[in-house]
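Not every chain of the complex is shown here; the ones you see sit where they belong.
As written, the chains take the letters A and B, and residue 1 is the first residue of each chain.
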Amino acid sequence: MMTQRVKEILSYYDSENPGVRSNLARFLNHGRLAGTGKLVILPVDQGFEHGPARSFAVNPPAYNPLYHFQLALDAGCSGYAAPLGFLEAGAAEFAGELPLILKLNNHDLLLDEHDPISAVTGSVGDALRLGCAAVGYTIYPGSAMRREMYEELRAIAEEAKSVGLAVVVWSYPRGSGLSKEGETALDVVAYAAQIAAQLGANIIKVKLPSAHLEQAEAKKVYEAQKIPLEPLAERVRHVVQSCFDGRRIVIFSGGPREDDATLYEEVKAIKAGGGYGSIIGRNSFQRKKPDAIAMLHKIMDIYAG
Amino acid sequence: MMTQRVKEILSYYDSENPGVRSNLARFLNHGRLAGTGKLVILPVDQGFEHGPARSFAVNPPAYNPLYHFQLALDAGCSGYAAPLGFLEAGAAEFAGELPLILKLNNHDLLLDEHDPISAVTGSVGDALRLGCAAVGYTIYPGSAMRREMYEELRAIAEEAKSVGLAVVVWSYPRGSGLSKEGETALDVVAYAAQIAAQLGANIIKVKLPSAHLEQAEAKKVYEAQKIPLEPLAERVRHVVQSCFDGRRIVIFSGGPREDDATLYEEVKAIKAGGGYGSIIGRNSFQRKKPDAIAMLHKIMDIYAG
């Protein structure tokens, strides 16, 4: 049965058709966090984004695409996101077992770019054919190519929603408009989250923001309004607020592998700040499966607690 | 987690894309019979088929479309099937709560016809927009209009499957080719089930067959091969066999309201004969809700037992 909290979250999407709302509900009602309004999603696009060895060599079973479906299932994740090839390689075996997100654009590192843009590597039709609940798309606010990305996303989102698929946007500030430090600056992450929400994203994925402020004009306001930069939970709260005052699901990525204590502290901060959950790739599949499950369960326990 | 039995059933549909298989899995993994390989589906198309008073006056809350969603949920049914209007009237409120079947064609009784054909009253696009897991379509083998129906179904099924929707076919022999008694004759029901399967149906719905044999040529074979006409379980077994030796899901409708003892005996016979379950409309919503739930639970207990 649908919990009150899930019903409340779904009510934020009242302009979407029942198909989109049903697919959002599938994430919110699946796995160990079903019904809590919190999500922990397993994303595995690193094979494309960073190459196979950097992604999987530390835990070789993860070269196998079936591994990740099974990990997401065994750990009770809310869903699993991957590019076309990885989903095609397991969607039949795992048909109906967990909500899938087809990551529609992807980017490799075989060329150094100042202004990155991902390539579209799957379609809304592929997502339907493979039984997915959502499509995913990455934008790089700050890139000189951002207009192409925003416009591509617009078209994809319109098509996806018309056939009842939810739209998940990875919003990663990057490109010639930003300093390296600026990519995770609080003002920039909040801005990138807002852009994704304004582009019609149903679920928004951002990185955890640092206490850095990148843009001078923004900095003035942060200081004048005394927007707290510490602790992390306050920064999370600010990003959540920037996602339509919490009326859009926003989840946070952990980034590269880090020590578990830090990870759990971050999750506690996400929870304290009102975040909707985590999307945890490398920290999940770059360790042995039992360890990954233990770690994911611990994170879920924090969210559910 | 997927049971062995559900995995086995899904393996019969290995030519379908993962989307169709996922949606079949949604029915098989929902409600009180989740995982058993058995289905009890609530269909409510009688408002269109027989008119509102004949359908709902005996239990007036059933005039309300939300009533049926809630009944299907509360009783733990495997899914709910209805025409466009009834689904539009509740799909948003119940988004993500249970697998839906959009009944794509419907027929009214305001004109007397020898050779009936239903009108198409919804589309594959409607099904996606409303978050359905399947589309439904009725054929009347025996009608002089059957060619139109088979061809319409062919086109709809091709479109539906291409976007990952499962296809449910109501196969009801009727029309100038058949006597009234022939409409439920064992040979005719088995034939109608086979036709639906050959047309690519993923789930087939037929009426429970009587021991009557309609066609002279068929009768010879039934006698020569000593195909048992009694008891009902044997007739069910024959229909299941006629659905690709049990490799297609075939469920049986109860028809008009009848006394519960008879109903339970029929369900026992369906189970004993290897049927996949029941689709129970009027017997469900034409009584008070607590009674309906008790009755549906009892039926599910028989299937699960």
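In this section, contacts are C-beta pairs under 8 Å (C-beta built on N, C-alpha and C of every residue); 3 or more make two chains touch, one makes a residue touch a chain.
Small disclaimer: the values here were computed from a predicted structure and weren't measured.
Asker: Can you report how many copies the full complex contains, not just the 2 shown in place?
Answerer: In total, this homomeric complex is built from 5 copies.
Everything below uses one rule, namely that only the chains that are shown with their structure count from here on.
Asker: What angle of turn lays chain A on top of chain B when you fit their CA atoms, given in steps of 5 degrees?
Answerer: Superposing the C-alpha atoms of chain A on chain B needs a rotation of 180 degrees.
Asker: Which chain B residues qualify as touching chain A in the complex?
Answerer: So the residues of chain B touching chain A come out as 1-2, 10, 14, 17-26, 28-29, 73, 91-92, 95-97, 125, 128-132, 162-164.
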